[in-house]
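One chain of protein is taken out of this complex; the other chains stay put.
Showing subunit A:
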Amino acid sequence: MFPDNLTFSIAGWVNDGVDALVSNYGDVFRHISETLLWAIINLEHLLRITPWWLMLAIVGAITWHATRKILGTLLIVGLLFLVGAVGLWDKLMQTLALMMVATVISVLLGIPLGILAARSNRLRSVLIPLLDIMQTMPSFVYLIPVLMLFGLGKVPAIFATVIYAVPPLIRLTDLGLRQVDREVMEAINAFGANPWQQLFGVQLPLAMPSIMAGINQTTMMALSMVVIASMIGARGLGEDVLVGIQTLNVGKGLEAGLAIVILAVVIDRITQAYGRPRHGGQQ
């Protein structure tokens, strides 16, 4: 047994802290929550009123633009058609909306943080362990305070997803920027490029394959959160998996699970294709 007089607990302080946050800043959080909710609901609405054939055509067009492969494009459109054919189209759109908002927020947070981390070793040494915690901490632990701050539903689901999905993007942005050839940086410096010209003209374009790999990872991790998100009231494909588990309806759970996999495949193919360097500097 561990001696009692050496034990302590931080649970009390944390509980008090969260309580104080909820009672003092509740309004602020509600405001953030409402803005986010407005964005998700509108996006979801847009996706759901778009006719299914138009949606398939749009996804097909994007896939073709990214991959330039007819067969791959047809396969992807076919898979999405299958999801609609098993009656999960509406839920697919709900999940897609949730995921897109989470990805956009992750990109808005992750890329700037990655850029800053690449510039400062000090920030990086603080950030990396934080990212490790974000990726390994069981999501239910931070779901509880997020629920207290934002209530049930889509908004906490988005937050939980972003916390889980943003680390790979930060890491890969940082890595991509650090791997830009030292002599290229020296050369553009010697020609008097200012920090903006260096970042947007050279560093970001050259780090693009790495950053796109980060966005790809972020979308994949966001998708793996949809089932957990459904537990706190976010609707979509995860909901069907959850209901499948709760009612021992294995078939229904499998259908929804496969639909999540298909969505993952579609997004993975598209983001990976965009991540490949067009001019092939490294070939």
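Following the convention adopted for this analysis, a contact is a pair of C-beta atoms (placed from the backbone, for glycine too) under 8 Å apart; a residue touches a chain by one contact, two chains touch by 3 or more; residues count from 1.
In this text, contacts and distances are computed from a predicted model.
Selecting from "Quaternary amine transport ATP-binding protein", "Amino acid ABC transporter membrane protein 2 (PAAT family)", "Cation acetate symporter" or "Electron transfer flavoprotein subunit alpha", the unshown chain of this assembly corresponds to "Quaternary amine transport ATP-binding protein" (UniProt protein name). Only one of A:Ile40, A:Leu143 or A:Val202 touches the absent chain when the whole complex is considered: A:Val202. One chain is missing from the display, and on subunit A it is touched by residues 181, 183-184, 186-194, 197, 202, 205-206, 277, 279-283.
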